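To keep things clear, I will list the structure first and then write my remarks on it.
Take a look at subunit A:
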Amino acid sequence: MSGSREQILGRIRSGLTQAAGPLREAPEALEKRTLDHPRGIRPSRVDKDEAGLVELFVQRAEKVNATVARIASLDDIPDAMAAYLANENLPAAFRMADNPDLNAVPWDKRPALEITKGASDGKDEVGLSRAVGGVAETGTLILASGKESPTSLNFLPETHVVMVKRSEIAGTYEDGWDAVRAQGALSRAVNFITGPSRTGDIEQTIYLGAHGPRRLHILLVEDA
Partner candidate 1 sequence: MQPHSHNFKENASRALKNENLQSALAQMKVGFIERRRVAVEDMPEFEELRDQARDLKNHTLANLDFYLERYEKKATEAGGHVHWAATAAEARKIILDICKSVDAKNVTKGKSMISEEIALNDAIEAAGLNVVETDLGEYIVQLRKEPPSHIIAPAVHVLRSEVEDAFREEHKHLPDERRLTEPSDLLNEARQVLRQKYREAEVGITGANFLIAETGSSVIVTNEGNGDLTQTLAKVHIVIASIEKVVPTLEDASSILRVLARSATGQDFSSYTTFSTGPRRPEDLDGPEQYHVVILDNGRSELLGGEFQDALRCIRCGACMNHCPVYHAVGGHSYGWVYPGPIGSVLTPTFLGVEEAGHLPNASTFCGRCESVCPMRIPLPKMMRHYRVKEFEAGLAPPSMRMGLDIWGFFARRPSLYRFASRMGSLALRMMGGKRGRADSLPLASGWTDHRDMPIPTGPTFQDQWSARGGKRRPSR
Partner candidate 2 sequence: MTLKSPTVGLFVTCLVDMMRPQVGFAAVKLLEDAGCDVCVPAGQTCCGQPAYNSGDNKGTAAVAETVLRAFEDVDYVVAPSGSCAGMIKEHYPRLFADDPVLGPKAAAIAGKTHELMSFLVDVLGVTAVEASYDGTVTYHDSCSGLRELKVKAQPRTLLNSVRGLTLKELPGAEVCCGFGGTFCVKYPEISNKMVGEKTIDIAATGADTLLAGDLGCLMNMAGKLQREGKPVQVRHVAEVLAGMGSEPGIGEAPAPNRATGAEGQD
C-alpha cells in the first residue's frame, strides 16, 4: 500500500511537471502560504459596525429557522430557558454541556429545571451548549468539541439551545476561524451550525428536523 502512495504521488508529479506552468511553486512558498493562510474576498454584507453585525447575525439566523432570544446577562438565562421550554411545550429538563460559563449561570433561580450534564445519550429532548462564536454573514454558530462541549449534544436532542455572547459574533467565517485558532490546537470536531436540521429529499420541499435537531434556539447574551 505504500506502493500505492508512491504510485499516486509519482503520477501526480509527472503529470504536473510535464505541463509545468507558472502555477507550480516551490515547496517553501507553498508552506509559507499555508502557514500565512491568506484570506479571500470579504463579502460586502459584513461591512458593518459591531451593532450592525449582531443585527445581521440575528436576521440571518432567523432566516434559516433558528430562533434568537436576546438576553441581557447570564443572570437572566434561567428565566429565558424556563420560558422557552414552557412556550415550546417541552418538559422543564435539559442536558447541559459541562462548560464553565454555563456552570456559572445561577440555575438555582429556577429550581424546577431538571439539569443533567455531559454528552447526550440520545434520550434527552433538549440540549444546551456553549458556542465558541457566531458568524454574522450567514447566522452561523461555531461549536468546538471538547470536555466542555460534547458533539453529541449538538445532534442528538431534538431541541438544541446554544449560548453565545454578543462580543463573540464575528463578521465572516475567516473571522470565526481566527477565534477558533486563538483557542489553541483544533478540536476533534468543529461544527458550523446554520439553523436546525432539514431535508429537501421528499418532493423538493424543505422539512425541518431530518436527523439533527428540529429546533435551534440561540441565547444571545448582551454582556461583553
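Some observations on this one:
Just so it is clear, a contact is a pair of C-beta atoms (placed from the backbone, for glycine too) under 8 Å apart; a residue touches a chain by one contact, two chains touch by 3 or more; residues count from 1.
Regarding selection, all candidates are chains of the complex that A comes from, given by their letters.
Predicted model, so just to flag it, every value in this text is computed and none were measured.
Within this complex, the numbered candidate that touches subunit A among 1 or 2 is 1. Here subunit A touches candidate 1 in the complex through residues 1-2, 4-5, 7-9, 11-13, 15-16, 18-19, 21, 23-25, 27, 30-31, 33-35, 37-41, 43-45, 60, 64, 118-119, 122, 137-138, 140, 145-147, 150-152, 154-156, 172-174, 177, 186-205, 207, 209-213, going by the rule given at the top.
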